[in-house]
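Excluded from the complex is one protein chain; the other protein chains are retained at their positions.
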Amino acid sequence: MNLAESPKLEDFGHDVWWIILIKVVGIFAFLVVMTLFTIWYERKVVGRMQHRPGPNRVGPIGLLQSLADGLKLAFKEDIMPKLADKAVFFIAPVISTVCAFTAFSIMPLGGMVSIFGERTPLQLTDLPVAVLLVLACGGLGIYGIVLGGWASGSTYPLLGGLRSAAQMISYEVAMGLSIVAVFMTAGSMSTSEIVAAQANGSQQEIFGSTVTLPGWYFLMLLPSFLIYFISAVGETNRAPFDLPEAESELVGGFHTEYSSLKFALFFLAEYINMVTVSALCTTLFLGGWRAPAPITTWWAGANEGWWPLLWFTVKVLILLFVFVWLRGTLPRLRYDQFMRFGWKVLVPINLVWILLVAGVRVAANADNTVRYAIYGGFAVLLVGIIMFWPAKKQVEPASIAPEKLPEGSFPIPPMDLVVPPSPRTKRIEHAAAAPSATPEQGE
Amino acid sequence: MCGVDYLGSYRLLGLLLILGAAFFTVAFTANRLLSRRAPSAGKNATYECGIDPVGGDWAQAQVRYYVYAYLYVLFAVESVFLFPWAVTYALDGFGMVTVVEMAIFVAVLALGLLYAWRKRVLSWT
Partner (left out) sequence: MSTVLALAGEVTTGEAATFYILAPIALIGAIGMVWARNAVHSALFLVLTMLSLGVFYILQAGPFIGMVQIIVYTGAIMMLFLFVLMLIGRDASDSLIETLRGQRTVALLLGIGFAGLLCTGLGRAVGSMTSVGLDEANAAGNTQGIARDLFTKYVFAFEVTSALLITAAVGAMLLAHVEKVKAEKVTQLEMMRARFAPGNYPAPKPGPGVFAATNSVAAPGLLPDRTVAGRSLSALVPTRELTEAEAAPKGTEK
């Protein structure tokens, strides 16, 4: 595979001013269009899953429905609740949206392209710490939700905001840890370099034999990929982890009091976040903007020019489909189950996995004694974990034996109530056995 | 080597923020100018599923949320140490010793987490 078109870190940061302007406006446009499209796409897919057509009135096959909804929403009357903290109430959706936009700026949408004769990477910018920027933006984006909930001056939003924040910080931890394995394999935190590192299959030595693994990290780092995706769903507050918006308990969660443009901004931020985590997933685990393997074998030019934008968008849309699929399939989790899953499953597995990857990588380069020591160490650890795994406690079923309630209690039926045989069954049995008289007949 | 090149990548981020600010200004101005307004006391009241709001707006948050915030700090710091380690442990001059160092670091933190787990701090009550 030709790597010449792959941008280096030095290629960034010296574009002409009008190219920068085009790129920045382009990113805005891409995100807004993706948001509008994703909303339509989600409604359409969920509709199909529930045997109904979904939006089909505005524009061809309903494509402009979300645009119409969005414009209408943005120009509605803006309501400022009387008890709200005015300044914070205003800043909260702005924080959410700004963080969502900024996080997307380091996504590599393609290799080197030429815009009006200028060679430039198809990516707004890249930093040596690019992925950390996404994490930082994710961390700051939580403020939008906490503050929105707090500033509303109402109980439901406050509880929803707190829940949401606790959920997002928990899954942010799992997400940050799942990315570490990618850094370890790619040796870089810059998104363009991570994409470049996945371009070629890597020679890995596993237990003495050399195998060529495909370049995409989701194969090599499958646990990381799974943990990343699960925590991405939790981080974006999507079903089945959409507890902050649990309508049956919290009305609307943190944005109960929001209306008009401010609500639209929260909505926008939520969908941009979905696009961002999908794009980051594509970049980190699915080979970024590079075309999948069968295409490149019969079409060498698949990774040149503007084509990568297509592959990137298709990969993101496939991931977004999984988001919608999850929403259409799974019921909402209970909050305690959800937090337990995050802290007691995802985080510990992640830590062990990181050390495992490091150990295997180092062992591959070490001499035999060290290697066997490492594998031996892991074996001992595994046996230890299995041996000391706490046994499941046997829960005795509560006895429903009839008991004497104290005198003066509210009358309740006995717990060992047996349904008496229905007189109708008797009649049916009687009819069936009509020719010969049965002893029951006499009763 | 000159400063312009290093800051170039970050300049774009700054520009993005400025453009974002412009976007918000335009959006909020447009909303203010174009939306219909019919204010009433009912609209500005706290939402309470159709009945009149009773009492204050504030519900005391459970202390259990605070535990998760603390765990977040703990693990944020841990990941911050993990990131530079992850990009360098395979380079020359690092290797086995660095991995063992990190293993000890993670083990100490995991021990603490395990203690909290055993004390049932992590279970939602």
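All chains are identified by letter, namely A and B, in their written order; residue positions are counted from 1 within each chain.
The rule is short, and it goes like this: a contact is a pair of C-beta atoms (placed from the backbone, for glycine too) under 8 Å apart; a residue touches a chain by one contact, two chains touch by 3 or more.
Everything numeric here is computed off the predicted structure, so don't read it as measured data.
Undergrad: Per the definition of touch given earlier, which of A:Ser6, A:Ser188, A:Ser224 or A:Asn303 contacts the omitted chain?
TA: Residue touching the absent chain, from the options given: A:Ser188.
Undergrad: Of the residues A:Leu31, A:Met112 or A:Leu127, which one touches the chain left out of the display?
TA: Spelled out, the listed residue whose C-beta touches the missing chain is A:Leu127.
Undergrad: For chain B, which residues lie in contact with the unshown chain of the complex?
TA: 1-7, 10-11, 14, 41-42, 45, 52, 57-58, 60-61, 63-67, 69-74, 76-81, 83-85, 87-88, 91, 93-94, 98, 101-102, 104-106, 108-109, 111-113, 115-116, 119-121, 125
Undergrad: If the missing chain were put back, which residues of chain A would it touch?
TA: That gives, for chain A, the contact residues 9-10, 85, 87-88, 91, 127-129, 132-133, 135-136, 139-140, 142-143, 146-147, 150, 153, 158, 162, 165, 169, 188-190, 193, 398, 405-410, 412.
Methods note: only the chains that are shown with their structure count from here on.
Undergrad: Name, in rising order, each residue of chain A that touches chain B in their complex.
TA: Per the stated touch rule, the residues are 10, 12-14, 20, 23-25, 27-28, 74-83, 94, 97-98, 101-102, 105, 124-127, 132-133, 139, 152-156, 158-159, 162, 165-166, 169-170, 172-173, 176-177, 180-181, 183-184, 187-189, 251, 256-257, 260-261, 265, 335-336, 339-340, 343-344, 347-348, 351, 354-355, 358-359, 361-362, 365-366, 370.
Undergrad: Could you pull out which chain B residues touch chain A in their complex?
TA: Result: residues 4-13, 15-17, 19-20, 23-24, 27-28, 30-32, 34-39, 41, 43-49, 53, 57-59, 61, 65, 68-69, 71-72, 75-76, 79, 82-83, 86-87, 89-91, 95-96, 99, 102-103, 106, 110, 113, 117, 122-124 of chain B touch chain A.
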